[in-house]
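Structure in structure tokens, see below.
Removed: one protein chain of the complex. Kept in place: all other protein chains.
Up next is chain A:
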Amino acid sequence: MRTDVLHAVRLAKLDLTLVFRNTTALFTVLLLPLMMAWLFTQTQGTATIEGAPAALYVLTGVPGLIVGFAVFINLVNSFTARREELVLKRLRGGQPSAAAVMAGSALGALALFLGQVVLLAIWIRRAEGATPVNIPLMLLAAVLGVAVFGLLAAAFSGLTPNAEMAQITVLPVILVMMVGSPVAFPTNALPGALGTISGLLPVTPIVKIMRSAFLGADHYTGTGRALSALEQWTGALPSLGILAGWVVVTALLARWLFRWEPRHG
């Protein structure tokens, strides 16, 4: 167990090193979500959404974009390229266990995600004067969110024949995350069943928890009223439940689809 943890930490450190040596990855993982966040804030007026200034509402939902870029796209690219270049095979032929290899990638992605959320928090503090209210709840959402999208990335990499195709296979998920989640507007603004479906997508609970925990307000039901510390946790339970369900679903998908080596023949 201790060895697995050590291996995972070393592999996470390796992942971070490699991201910072790859200009394309650095742009996609770090800059793109923040640029999109800036763009979204520019399209909002001075109105309020769910009781929060529009720009603040958008910025506190940006972790929903970050998890798509820093975790999902990053890991689909990484798993696919490493599989095709036989890096995963080499790791599997070494002493790290399969769990340590996967955990290493997840840890690296979590570090990237948290690093960007910290940058985002600094941005929000400077631009909007708000500071995070419930950091432990934000951390819990981050861990679950990275788990879901890390496992989903593992599954998608199994469907992706090569690193070039990874740019295409991630698109549907990213589009759904951008349009179907409450990053820039409440999902109850979506018509009919789309609003219900949106509420069940894995990115929606991440955004809702992050926003509610950051602002200490009710963005679960959309009233925007201030929540006590206890209410912040109890209000998050349905969203946490959805995320836990997605952890199970994506774990099964990853187990079914993930491949350590290119296909034979």
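What to note about this one:
Following the convention adopted for this analysis, a residue touches a chain if its C-beta (ideal position, glycine included) is under 8 Å from a C-beta of that chain, and two chains touch if they have at least 3 such contacts; residues count from 1.
In this text, contacts and distances are computed from a predicted model.
One chain of the assembly is not displayed; among "Quinol oxidase subunit 1", "Peptidase M75 superfamily protein", "NADH-quinone oxidoreductase subunit N" or "ABC-2 type transport system ATP-binding protein", its UniProt protein name is "ABC-2 type transport system ATP-binding protein".
From the options A:V9, A:L34 or A:V247, the residue with contact to the chain not on display is A:V9.
For chain A, the residues touching the absent chain in the complete assembly are 3, 6-7, 9-11, 13-14, 17-18, 21-22, 85-87, 89-97, 261, 264-265.
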